[in-house]
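Only one protein chain is missing from this complex, and each of the others stays in its spot.
Presenting subunit A:
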Amino acid sequence: MNCIIIDDESMARAIIEQMCFNNKNVNLIESFSNAMEAIKYLNQNEIDLIFLDIHMPGFTGFDLLQTIKNPPKVILSTSDSSMAIEAFEYSCIVDYLLKPVTQQRFDKAVQKAVSFTKKEKQTTPTQVKDEGESITELYVNIDRRLVKINFETINIVEARGDYILIRTEDKNYTVHSTLKKIFDKLPNDLFLKVHRSYIINTKKIIDIEDNSVLIDSNVVPVSRSNRPELMRRLNLL
């Protein structure tokens, strides 16, 4: 699950960041020290999960939830157990972590979020991505034409503001969409999100160096949190 952290305390952010790093079910995209910056980000990007502090100066976590439309799943983190009752009023809140948070409790909360999301996908047919499907291509809307792109020809997909750039073996396509949307349409066994702005076709990797991969003639950055999954997929000698 792609997630963000919103907490005004740098130490609390560092702790949740470390816990995300230790948990293979979450992919940390960004951390925010104030709610306003996070709202701006959430209005432009799709996220699966927010780790949200309640007690923030000026604009609380609950204020944020009331501000954003269709909030993603939320795991609250706070030192105030008294806030738990209010949390039940929000259907997007899947769990409530009391500081100091332990890794075990964090993992349990993430598992809850994963289960909630799976259940929702099962009851929303349009969002289902069938694991066993034999679809080998994707259609993208370019100048009012639906252009077919075969999955295996895609090298890299890059986020470019409100657009994505799909680099294939012979052509590049700029499409008005998000990285999250296309990632949900791509086969999991072939594609991997290696950075908040990049998805790569793992079969097209030429070499890997520290925090980057070379695909065709493009050097793609690999974020620290995504590197373990990339390394796991390699058939290392």
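Just so it is clear, a contact is a pair of C-beta atoms (placed from the backbone, for glycine too) under 8 Å apart; a residue touches a chain by one contact, two chains touch by 3 or more; residues count from 1.
What we mean here is this: contacts and distances are computed from a predicted model.
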> Which name from "Sugar ABC transporter ATP-binding protein", "Hpt domain-containing protein", "Methylamine dehydrogenase light chain" or "Aliphatic sulfonates transport permease protein SsuC" does UniProt give the chain that's left off?
Replying inline: "Hpt domain-containing protein"
> Which of these touches the unseen chain: A:Ala14, A:Met36 or A:Ile135?
Replying inline: A:Ala14
> Which residue numbers on subunit A touch the omitted chain?
Replying inline: 9-12, 14-15, 18-19, 22, 55, 57, 79, 99-100, 102-103
